[in-house]
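With one protein chain withheld, the remaining protein chains of the complex are depicted in position.
Just so it is clear, A, B and C label the chains in written order, and each chain counts residues from 1 on its own.
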Amino acid sequence: MKDNNIKGNNEINKDICMKVNIAGIEFKNPVTTASGTFGSGMEYSDYVDLSRLGAVTTKGVSITAWYGNPTPRIAETYGGMLNAIGLQNPGVDVFIQRDLPFLKTYDTKIIVNVVGKTAKEYCQVVDRLSDCDVDMLEINISCPNVKEGGIAFGQDPKRVEEITSLVKSHSRKPIIIKLSPNVTDIATIAKAAEAGGADAISLINTLTGMKIDIERRTFLLANKIGGLSGPAIKPIAVRMVYQAANAVKIPIIGMGGIMEACDALEFIMAGATMVAVGTANFINPRATEEVIEGIEDYMVRNNIKDVNDLIACVR
Amino acid sequence: MKDNNIKGNNEINKDICMKVNIAGIEFKNPVTTASGTFGSGMEYSDYVDLSRLGAVTTKGVSITAWYGNPTPRIAETYGGMLNAIGLQNPGVDVFIQRDLPFLKTYDTKIIVNVVGKTAKEYCQVVDRLSDCDVDMLEINISCPNVKEGGIAFGQDPKRVEEITSLVKSHSRKPIIIKLSPNVTDIATIAKAAEAGGADAISLINTLTGMKIDIERRTFLLANKIGGLSGPAIKPIAVRMVYQAANAVKIPIIGMGGIMEACDALEFIMAGATMVAVGTANFINPRATEEVIEGIEDYMVRNNIKDVNDLIACVR
Amino acid sequence: MSVAIKKSIKVLQNIRIEEGVYDLRLEAGDMAMDASPGQFISLYCDDGGRLLPRPISICEIDKETGNIRLVYRVVGNGTREFAGLKQGELIDCIGPLGKGFTLEGKKALIIGGGIGIPPLLELAKQLKCEKSIVLGFRDVTFLDKDFESYGKVYISTEDGSVGTKGNVIDAIKANNLEADIIYACGPTPMLKGVKEYAGSNNIRAQLSLEERMACGIGACLACVCKSTEVDHHTNVNNKRICKEGPVFYADDIVL
Partner (left out) sequence: MSVAIKKSIKVLQNIRIEEGVYDLRLEAGDMAMDASPGQFISLYCDDGGRLLPRPISICEIDKETGNIRLVYRVVGNGTREFAGLKQGELIDCIGPLGKGFTLEGKKALIIGGGIGIPPLLELAKQLKCEKSIVLGFRDVTFLDKDFESYGKVYISTEDGSVGTKGNVIDAIKANNLEADIIYACGPTPMLKGVKEYAGSNNIRAQLSLEERMACGIGACLACVCKSTEVDHHTNVNNKRICKEGPVFYADDIVL
């Protein structure tokens, strides 16, 4: 039922094809949400028709409930923000019982972001989700805000390959490995994920940063260090997507500072098959839909029939 | 004559001490210019009294004249800019004959930024400058915009240590190693510079980034990739200065996105003994002087007598 | 609860009512229709360097005209930008956000401290029971006159220049004020004092909290406070101030 319905009205009217394909899954358009910036979709469903999105990517899900970090958890920075939420989430069981049924009422694909403190925990979550009606799993080995797991897995090519093949061996769903930008050479890391058997990679997660409150002479974040996101980081993200696209054959989901369609198009032209909208949701709750509409407008204006023709078109 | 004159009027009036010391050199205040954003001081001398600055740090100087990269060499980004100048400069001889005598007419310290395509070239420049009346040398092993040399030296701890000790063995001036932020672990790199015998480190150089012109479907920079600077990168820079300050004992010159005194104070509190103002000069030619005045005002307002009391005060 | 909307709305007036404190009237339309006391609106900056919206509590609601009044203090670059807003200009807003006060009780004590005072004005207006209003300031007072039509106003100042010298609890004690319900908004130390006072006097208390926010609608989990019970949203002891709050029963949260 759902799949027959993939062509939305807009696409038919404008006579353009927005469909993209990753690991055999067809997405009605190349726009998803960046994990952690869209909850499980519920909160934004008042503003956005979730069925318009290529996919909803959920907040990180762990095997048990996680408390997250103490507050303040965020700080504004010039053209961006720092966050150190610390992956607070109710755990995979609540996700499956409550959030998944909600998401299934919409005609969109579901990508679940998976987190763990140990390799075993990643696998446990992946095992649980492999039996559920979700489309892909995004393995977050790049969260800078937790003491164990997260980024520690994502900065060393050997560990990236190991965790990827381990998770892959557990998963009956295609897996996306989410990479950390806090590395010397993103191409090596991307290749490691590919070698481990990843079906796709997504990047970038946040860049680690810090803000100091000079009046109180303390750190602004309780966690001292947080992850930088927003338009400030876009040039770094586009560069990394470009470098990764030159290094691997698997598809890329690009993100980092996408505010409008023109930003999303930079990522696609640099080599991303899909893009994710993150921090922009906080500034404009309708950002995801507006990005989709803007890409369509660009294609109509430039007489481009298929969005796939734009992928990696700048070389 | 010069040294006797170090206490400017402002400092006496405000009854605060702005002097800092790096490798036995005393700077009248902790503010210098970021290499490459201030020419050799000449162009900005119409706007700023160079004698007010703690030091002038010059554009990168190589052994022979360098042409730099093709244009476009810069692109604006959200809250920042990309540059791929490619270290165009007239070479060390012209620097010594023309720029140095000009700088010597001011009562400020002189830090010369040194670049080379090979280890040998770095040493040649260092040899030439060791006989000149300059105060310190900043060894740029982190320029992302040249094919040879530059960043290639700055991303691997082993090579950082090697080039540092090689240059140090040639130099009769104290040396600062300028680090690249495009690394997984800045602490390791900082330690390598310290182990190699660096008298100080400076960071951050620019982060590599890219911008795509979606209308013309090409790269905005002729060089494709450039270095990101400006307020957008400040949280990353402050974090790295903090991490480096925790890793090494040698002094740190902090930079990256300083627009105003409040930004400079973040770096100082994170552990920088001096700070450099870069991209801000392009937006406000008087930025350096205003940063100095702003730090003084902060100290007066908060009843802080000695700027050294602020260094690394947030832990 | 009503659905918050994001839109550009017109500034009707923006005047300084005290050193660094401004009174902003907005032509909020639907937003005003849906708003209730204790809710807030988030205002966006015009300067692209500052992306996150600034949450400001609703001070007064005029459902007939659709106008909303906000009172804010200039503390940083965002509020400094707002201070420059001129009549007729547009400002992007999202709201009304959060869960406001629950109107209840027979004898209410309304307690505000500093810039926590504005959200209590609409509450004082809508609350129909017997009420005493206690307002705490450092030195100069503001907005206290606006409260006078809704109940007896008691003032405390740190320097004793007006009313009781000390804090709001000192003023309550000095005036022997009694209540079966407390409504409070103000700095955390004050809220701690109120929670303790309410606890030891066995009075139900509703407290309005503050935390740094990004989304303002419950999605990002930036703005949590510690809760005594596990929250329904993430199954841990964290409640979202922007969604389950900003107003909580004192017993439900840990300060």
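As a convention for this text, contacts are C-beta pairs under 8 Å (C-beta built on N, C-alpha and C of every residue); 3 or more make two chains touch, one makes a residue touch a chain.
Small disclaimer: the values here were computed from a predicted structure and weren't measured.
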Neighbouring shown chains of the undisplayed chain, as defined at the top: A, B, C
Candidate in contact with the missing chain, chosen from B:Pro90, B:Pro174, B:Gly197 or B:Gly294: B:Pro90
Touching the absent chain when the full complex is considered, from C:Arg50, C:Arg69 or C:Lys195: C:Arg50
Residues of subunit A (touch criterion as defined above) contacting the omitted chain: 78-79, 231
Residues belonging to subunit B that touch the chain removed from view: 36-39, 43-44, 46-47, 59, 65-68, 71-76, 78-81, 83, 85, 88-91, 94, 230-231, 279, 281-286
Residues in subunit C touching the chain absent from view: 46-50
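We take it that only the chains that are shown with their structure count from here on.
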Contact-connected components, subunit B excluded, all else fixed in place: one piece
Farthest-lying chain, centroid of Cα atoms versus that of subunit B: C
Per-chain Cα centre nearest the global Cα centre, belonging to chain: A
Distance from the mean Cα position of subunit C to that of subunit B, given in whole angstrom: 46
Whole-Å separation of chain centres (CA-atom averages), subunit A against subunit C: 36
Multi-partner residues of subunit A (each touching 2 or more other chains): 78-80, 231
Sites on subunit C at which at least two other chains make contact: 48-49
